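First up is the structure itself, then whatever we jot down about it.
Every protein chain of the complex appears in place save one, which is left out.
On to subunit A.
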Amino acid sequence: MSTDDGLRSESVSEETPLPVESERIEAQMHRLISADTDVLGVETASADIPVAARSSARTVMMRFFRHKAAMGGLIVLAFIVILVFSSVGIGPIPGWWHQDYRVPQPLYNGGHPTLQLWPFSLGKHPFGQDDIGRDYFALVMTGAQQSIIIAFLVGFVGSAIGTIIGAVAGYFRGWTESVLMRLTDVVITIPLVAIAAVVAKIAQDWGGVWALGLFIGLVTWTGLARIVRGEFLSLREKEFVDAARSIGVPSGRIIFRHILPNTVGVIIVSATLAMSAAILLESALSFLGFGVQPPNTSLGQLIESYRAAMGPRPWLFWWPGLFIVAIALAINFIGDGLRDAFDPRQNRQKA
């Protein structure tokens, strides 16, 4: 083997004498660098046209508006919200639908829905009447209003508390983390239904559905707090956090500007799920008699009360069901769109 090597190197050096090593390297280094700058030069030339700086917030917005499913969800949700709040009014403000959902009326057309799509006309009772002759459109509108309020209240309150507690615990660690996570453990152990029974009574006097939504939000943030803390624990070790600390970025800015955008996917998925779950939780509580109390109403309560009407009067079941599904789907699509918009790596647009 060694003789072979000797042969080989000899033959080579005869054919092509080696230039001085350092000279060779230097010359080639220069060639390489000029090649590199040439390439870059071309790019810089094309970039001479000034390109306005775009903040990432603007990019996120643009990406969201390009997301078709999310825009569809946003339009549907906007339509439902406008319909629900303008028809029966909210609080003291009257809406354009003048039937009261509490007043029984004589049956018209056997209680069947009078809604006609083509030619469009609402008729006397567009969604029909229930078993005691109440206008079902007014009932569904009022119920959907309550459910939407609860869903959004729970979504915002739960996500905000969960995110902040999880973020602070995960970023600062130490005793802050111990205290906050033990608090989380305590809240997890609270039996929701038992305490709901107590709170519902107080809620009745305090603002009804608002108090109920706030209450559900105050006890359902725990899951998100744990997830966000986990994300923060891994993200705080990343070098871009060190980079931010090395230039003196204050902790608050690191948490909210640097780390939080990287956890947005988890938070939004969790928030949209929490909103859908809140609608269902509210109906479960109402069924047990702890949630929205009659004569007040909600979509969950409507479905629970007319379970048995599925055969003779199916519309009593279908209308609130349709609204629950439409609201939950719209929220989920919007959440999908937000998650994709916040992730710069996600380039594929969903149809």
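Convention: a contact is a pair of C-beta atoms (placed from the backbone, for glycine too) under 8 Å apart; a residue touches a chain by one contact, two chains touch by 3 or more; residues count from 1.
We adopt the following convention: contacts and distances are computed from a predicted model.
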{"item": "Hidden chain of the complex, named as in its UniProt record, picked from \"CbtB-domain containing protein\", \"Cytochrome C\", \"Hydrogenase\" or \"ABC transporter ATP-binding protein\"", "value": "\"ABC transporter ATP-binding protein\""}
{"item": "Absent-chain contact - pick from A:72, A:89, A:123 or A:261", "value": "A:261"}
{"item": "Where the unshown chain meets subunit A, residue by residue", "value": "4-5, 7-9, 11-13, 15-16, 18, 21-26, 28-29, 31-33, 35-37, 40, 43-44, 46-47, 50-56, 59, 238-240, 242-250, 258, 261-262, 264, 342-345"}
